[in-house]
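I am attaching a structure below and will ask some questions about it afterwards.
And then chain A:
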Amino acid sequence: MATDLLQLAIYGVVSGSILTLGAIGVSLIYGILRFAHFAHGDLMAVGAYFAFSLVAGLGFPLWASAPFAVAGTALVAVAIDQTVYRRLRRVSPIILLISSFGIAIALRSVVQLIWGPHNQVYASGIQLPWRVGDIVIKPDHVWIVLGAIVLVTALHLFLTRTKMGKAMRAMSDNMDLALVSGIPSERVIVVTWAVGGGMAAVAGIFLGMDTRLHPVMGWSLLLPVFAAAILGGIGRPYGAIAGGMVIGLAMEMSTVVIDPTYKPAVAFALMVLMLIVRPQGLFKGNP
Partner candidate 1 sequence: MIQIEGVSKAFGGLRAVDSVHFTVATGGITGLIGPNGAGKTTLFSILAGFLHPDEGRVILDGEDVTGLPPHKLFHRGLVRTFQIPKEFSRMTVRDNLMIVPPGQSGEVLANAWFRWGAVRREDTRVRAKVDEVLEFLNLTHVADELAGNLSGGQKKLLELGRTMMIDAKVVLLDEPGAGVNRTLLNNIRDAIRRLNQDRGYTFCLIEHDMDLIAQLCDPVVVMAQGQVLTQGSMDEIRANTEVQDAYLGGGVSGRGVSAMTDDDIGKGGNGATDGADETDEEWRP
Partner candidate 2 sequence: MTLLAIEGLTGGYGGADILHGVDLRVEPGEMVVIIGPNGAGKSTLMKAAFGLVKIREGAVLFERRDITALRPDQIVRQGISYVPQEQNVFPSMTVEENLEMGAFIRNDDIRPQMDRIYTFFPRLAERRDQVAGSMSGGERQMLAMGRALMLEPKLLLLDEPTAGLSPIFIDQTFERIRKINEAGIGILMVEQNAKQALAVCDRGYVLTMGRNRVDDTGPNLLANKDVAEMFLGG
C-alpha cells in the first residue's frame, strides 16, 4: 500500500509538473490582461504537434524539436493576440473570454486538419522503466520533472532579474502606475503572450511524452490547469506552482479510492472547494 501511494505520488508530481507549466501561462496572462484565457489548453496541443512534426517528419530527436515548437507556439500566441485579442481588449474581459473560447475551438480544428484526428505518439515501443525497489520510474517522467524545474527556475530568473520580466510583474501589480512610469504596455503584452505560449508548448510536449497526442489533449487539461491557477491565486505565477502540484497529486492519489476516469472531477471538486472557502486562492490572487 505504501509503495502504491509512493508510486502514485510520483505520477502526481509528473502531472503536477505539466499542470504547473500550463497554469503559469494562464496566471501570467490573467495578471496582465485580466481575462481567463480559455484557448490555453489548445495552445498546449499546438506546441505538442509542432514538436511531433519535427520528430515524425524530419526525424529530429524530441529534445531538439522542442525549441522550435516553443518558438512556433509563442509566435502563434502572439499572432492570435495581435489579430484578435488586441482589437477586443478595450471592449471587456468577458468578450475576450468568449473570443478565446472560439479560438480554442479553431485551434483544435487546425490541429485536426493538419495532423488528423487520431492518437499519435512521439516514440513507439516500450520504454524500459527503472526500478527502485517496487517503485517504477520511467525515464520520460524524470525528464518531465527536471524540465519543469529548469523552466520554472528560468522563468523565475526572467521575472526577477530581467528588466522585461520585472516590467511584467509591475504591470500585473499596478497597471496605472506602470503606464505613468513609462513602461510600454503593448510590448510587455507581446512578451507575455510569447512566454505564456512557450510554456504552454513545453507543457503540451510533456503531456505528449507522458501519454499521447490527440487534438483534444489540451482542452481536457484546461479544467485542471485552471483549477491549479485558481488554487494558487489566479494572476500569481508562483502560486501556480503550488496549485499545479496540489492538483496533480490530488488527481493521481484519488485513484486509490475512486475510478480513474473521474480524475477531472477531483480537480473540479478542489477548485469548487477553494472558491467557497478562499476565493482569492492559496496565495492572494489579483482581485
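How were these picked? Simply put, all candidates are chains of the complex that A comes from, given by their letters.
Annotations for the structure displayed:
We adopt the following convention: a residue touches a chain if its C-beta (ideal position, glycine included) is under 8 Å from a C-beta of that chain, and two chains touch if they have at least 3 such contacts; residues count from 1.
Since we're looking at a predicted model, the values are computed, not measured.
Listed candidates 1 or 2 all sit in this complex, but the one touching chain A is 2. Listing the residues of chain A that touch candidate 2 in their complex gives 160, 163, 166-167, 169-170, 173-174, 176-185.
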